[in-house]
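All protein chains of the complex are present and in place, except for one that has been dropped.
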Amino acid sequence: MAPHQHRITVRYGETDQMGFAHHANYMLYLEEARTALMAASGMPYGELEARGIGLPVRKADLRYRAPARFEDVLAVGVWIERIGPASITFAYRIDRPADGVHIASATMELASIDLESGALRPLPDDLRASLERTRGTD
Amino acid sequence: MAPHQHRITVRYGETDQMGFAHHANYMLYLEEARTALMAASGMPYGELEARGIGLPVRKADLRYRAPARFEDVLAVGVWIERIGPASITFAYRIDRPADGVHIASATMELASIDLESGALRPLPDDLRASLERTRGTD
Amino acid sequence: MAPHQHRITVRYGETDQMGFAHHANYMLYLEEARTALMAASGMPYGELEARGIGLPVRKADLRYRAPARFEDVLAVGVWIERIGPASITFAYRIDRPADGVHIASATMELASIDLESGALRPLPDDLRASLERTRGTD
Partner (left out) sequence: MAPHQHRITVRYGETDQMGFAHHANYMLYLEEARTALMAASGMPYGELEARGIGLPVRKADLRYRAPARFEDVLAVGVWIERIGPASITFAYRIDRPADGVHIASATMELASIDLESGALRPLPDDLRASLERTRGTD
């Protein structure tokens, strides 16, 4: 499938004294792209929480390949790698279109939990269907 | 009264490309000091929320006098300036003990709200009493 | 003058357990809007630093009027309130277009410093001219 494309611009407060976008902030970039993907799939994350389901991150693997800097416009591609009974794995690739540099790659596994009890809870069928449609055929 | 003293150390991820602790992070330092003051007064903020009361910030005035840098140990003094019917005003002063430099000053007014409805809600008597004790006689 | 308008969307990681966009993050929203204003004026902040000049925040006054929440799209209006010999004061107003709620207001005074020495340094004439043009006639 084609990844969902999202643009972010590095904020000054996200840089560190090395002059790089600090590595922790990439998680916010990935999250913003994932949120946009879910909204585009017809299942905004906020709606999911309103139904009592949360998707906390369980596993995050990031590879930083080249530094990003203040005011860099980054293209964050995000797609669904795997849908489990009570989990979703997203994959990401961050590029800087201005010079074509590959900035970072990542995968993140989110667990589906009941917000009340904190226990694992299978993904609701309509969310699964929305995500499967978004996923398309690989 | 003597301010409650709290120490924080500037994290790398809190610096910006100017090499300064980014100004937004001072709000986290002030918050951490305020949280420590409340815990010391016998009324931890978390307990307040458990009772259905939140203290969102309504007003924040900060003066940055000298930059702080990575690994700087900062002394954050915090005291209560005013207790209103449904608000508390905290005052702060940040110094760097290593060289005695005055880093910043601030005041923040927090509203007391009902977490359920979001409406203003008078401070409970026991919290007010705890804070008044903490405040002492000026 | 008409404020420069900038849009931001509240990220999940910017919320706090009260369910509000945490007050410290507003400083990043204001900064992003200010950066966009400077870029639009023909004097991107990054270029200024490349010329050895920094604009650290010296004074920040924020008024939080209504909470913003996850995925809220906020309109951040920013304009120049005053240009001093070695300082610029920006004013801001944040609204939520979806329901017309006024979220926050702020002013921030930035000092113009020499990045090498840290000392105050008068604003360069071309920056001043760019900003004056942006400012227009009130």
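The first chain written gets the first letter, and so on, giving A, B and C; residue counts start at 1 in each chain.
As a working rule, a contact is a pair of C-beta atoms (placed from the backbone, for glycine too) under 8 Å apart; a residue touches a chain by one contact, two chains touch by 3 or more.
Please read all numbers here as calculations on a predicted model, not as lab measurements.
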The listed residue (A:Gly84, A:Pro97 or A:Gly118) that touches the chain absent from the view is A:Gly118
Of B:Thr35, B:Thr89 or B:Ser105, which one is in contact with the hidden chain? B:Thr35
Selected from A:Arg7, A:Lys59, A:His102 or A:Arg133 as touching the chain missing from the view: A:Lys59
Across the whole complex, list the residues on chain B that are touched by the chain not included here. 9, 11-14, 27-28, 31-32, 35, 39, 44-46, 70-71
Touching the unshown chain, chain C contributes residues 12-13, 15-19, 22-24, 69-70
Across the whole complex, the chain not displayed is touched by chain A residues 17-18, 20, 23-25, 27-28, 31, 49, 54, 56-64, 67, 115, 118
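The rule is short, and it goes like this: only the chains that are shown with their structure count from here on.
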Taking each chain's centre as the mean of its C-alpha atoms, which one lies nearest the mean of all protein C-alpha atoms here? C
Where the CA atoms of chain B average out and where those of chain C average out, how many Å apart are those spots? 23
Measuring from the mean C-alpha position of chain A to the mean C-alpha position of chain B, what distance in angstrom results? 33
Could you work out how far the Cα centre of chain A sits from that of chain C, in whole Å? 28
Any chance you could list the residues of chain A touching two or more other chains? 12-13, 70
